[in-house]
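Removed from the display is one protein chain of the complex; every other protein chain stays in position.
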Amino acid sequence: MLRFFGFRLLRAAITIVMVVSFAFVVLRLSGDPAQIIMGADAPPEAIAAFRRAWGLEEPLWLQYFHYFGAILSGDLGRSMRDGRDAIALVVERIPATLALTVPALLIKLGLGIPAGITAALHRNSFIDRAVMMLAVAGFTVPSFVLGLLLVLVFAVQLGWLPSGGQESWRHAILPIVTMGVGGAAVLARFTRSAMLEVLGQPYIRTASAKGVPWRAVVWGHALPNAAIPTVTIIGFMVGSLIAGAVVVESVFSWPGVGRLLVVAVANRDLAVVQCILLLVAATMVTANLVVDLLYGALDPRLRQRTA
Amino acid sequence: MTGTPLLEATGLTRRYAMRRGLFGRPVEVRAVDGVSLSLEQGRTLGLVGESGCGKSTTGRLVLGLERPDAGSVAFEGRPMPGPGTPAWRALRARMQMVFQDPLGALDRRMTIGAQVAEPLEIHGIGDRDGRVARLLGDVGLRPDQAGRYPHELSGGQRQRAVLARALATDPAVLVCDEPISALDVSIQAQVMNLLVELQARLGTAILFVSHDLRAVRQVSHRVAVMYLGRIVEEGEPDAVLHDPAHPYAQALVSAIPHPGRRQRRILLQGDPPNPADRPSGCAFHPRCPAAVALCAREDPVLKPRPGDGRHVACHVAQGDAPAPSDGRSAARRGGPDRPAEAMRAA
Partner (left out) sequence: MSGIALPVGLISEGKRRRRWPVLVVFAIAWLSLMLGIALLADVIAPYAYTALDLRNRLAPPGATMLHPLGTDELGRDVLSRLIFSIRMSLLIAFGATIIGALIGTSLGVLAAHFRGLVEQVVLALVDFSASLPFLILALAVLAFFGNSLTLFICLLGLHAWERYARIARGLVISAGAQGYAAAVRQLGASPWRVYGRHVLPNIASTLIVSMTLAFPEIILLESGLSFLGLGVQPPETSLGSMVGYGREYLTRAPWILLSPAAVIVLTTFSVSVLGDWLRDRLDPTLS
């Protein structure tokens, strides 16, 4: 078990190092930050001062080391636009994003998994077809289209709900629904096929042939086994709690991390972008790690395969 | 058996690293452990042994498809080039492998004709159409079957196609890795007859791997019995398969049903061998009905036995240790009882 943990941790650490290196390389490749920030027509003295302040005159490998050191000590630079600490800027947006993504995740789980299981257990029934139709729609309708349609209906036509902003809980309803419905559809599809796969396995058929009650077969054998692949996608959803709302936040002008990211990208505010990138990678890697460890607990075969 | 051997393998050893379970560190599996053998023109060496004893690995090593961890292979007196090198690739025209699973060995998206022609293309041999037609004829396939896809042929026909492809470049050495075990009995006989016939005509040296002792007997000029990565007995097929000297070979032979002879089947006790955990001394001793104290301590070497000169690796058969008192046939030398006819008929 220790070996497995060690292996997983190592992989996670390598991934984080790769993300950081990626950020560094891309940052340097993207041109002279001094030029970018100060503008091409800035006076040379100002540029030189900037370069000195940001350590841009050192050799590249030294910059890389400093970069790593800075990140390890939690110093992710300052927003190149308003000079504030990038990390503070990002962190203060997190609650707003979580206010959308956590309820949306609950909707996804609460709707998607039961719908998928029901569909699988009643294969080809009306319920199955309805669930799958919705799942298809959930995938093919992009969230910005769904969001705008909801705005069009509930805000513009009916006037029941506000179309954007963050003044009250009512403002959160449409974004949460937008995200939750789409995600629930994907999860339902996924759960359904995982269930169907398990239900087709010989041991399930054997169990039910031996006279084990169907209910016990489903709860005792099928669900735990179908949970294994489903956990992956849930892990992915948990991993994207922090930045999973980029598009939806933009549609509804919700001041979360995603909105911040889009604005930062548009303004090429590199420190902020990089900070969000690292934060997202860290959450994602952590979520993947937890999922993998859960797997290890759920399915001993996987430990073998990866070790 | 005259002249220098065409292919000579000495001390071949191949280890694989295997991890047992989650906690285990990698353990070394010696799939093949010091195997020496030689192949001569126009002759067949049969290689028998239970599943997992290293027959296929030996076959791959002999052809140079894998690099041995120790030991060497010499073909026509020259060392085998490393796998994948241009010299190695060129040498493939001289040595070929016939695989156990003919469907898997064929590309299901190409016609039989194109696949038989492929070695000719690879080695730049001309007159492809003529040769392909001749090869198909040789293995008993109709010319129109050249346009078929593998799944459109029967198992026996596919195995013939694989054989035709292996023979396309007139190889001097052919390794047949259980070429018949996937086929049903009537087709097995056809394929084996074909091998014998082709060998008589082309003078190919064959290494015939199988766990079907009767098949081995039918085609081989010599037989080697393998146990846990080593050859434990080697000799003429009539001798080895009717009057085996090594207790393991005796157990193998006794497992063939013989109409016309009273069955006395030697059942092996103990677990099947685990190559990762080789017993001390003679690897066979935990299961050996004839084992004596010496067996657990000392590793018997493969050497000609006094008397008839049979190559065998066993203390008791060599007479280095007394046979246990129950009078099992372990140490019997050159027994006369050989129901050869009965066995052929079986």
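Miscellaneous remarks
Going in written order, the chains are labelled A and B, and every chain counts its residues from 1.
In this text, a contact is a pair of C-beta atoms (placed from the backbone, for glycine too) under 8 Å apart; a residue touches a chain by one contact, two chains touch by 3 or more.
All of these numbers come straight from a predicted model, not from anything done at the bench.
The chain not shown here is touched by just one of A:70, A:106 or A:152, and that residue is A:152. Of the options A:71, A:176, A:226 or A:261, the residue whose C-beta touches the omitted chain is A:261.
The omitted chain makes contact with just one of the residues A:47, A:179, A:198 or A:277: A:277. Considering the complete assembly, chain A touches the hidden chain via residues 11, 14-16, 18-19, 22-23, 26-27, 29-30, 123-124, 128-129, 132-133, 135-136, 139-145, 148-149, 151-152, 156, 163, 186, 189-190, 192-193, 197, 232-233, 236, 239-240, 243-244, 246-247, 250-251, 261-262, 264-266, 268-270, 273-274, 276-277, 280-281, 284-285, 288.
Residue positions on chain B in contact with the hidden chain: 63, 65, 84, 89-93, 96-97, 99, 101, 104-110, 118-119, 122-123, 162, 165, in rising order.
Criterion: only the chains that are shown with their structure count from here on.
Distance from the chain A centre to the chain B centre is 56 Å, each centre being the mean of its Cα atoms.
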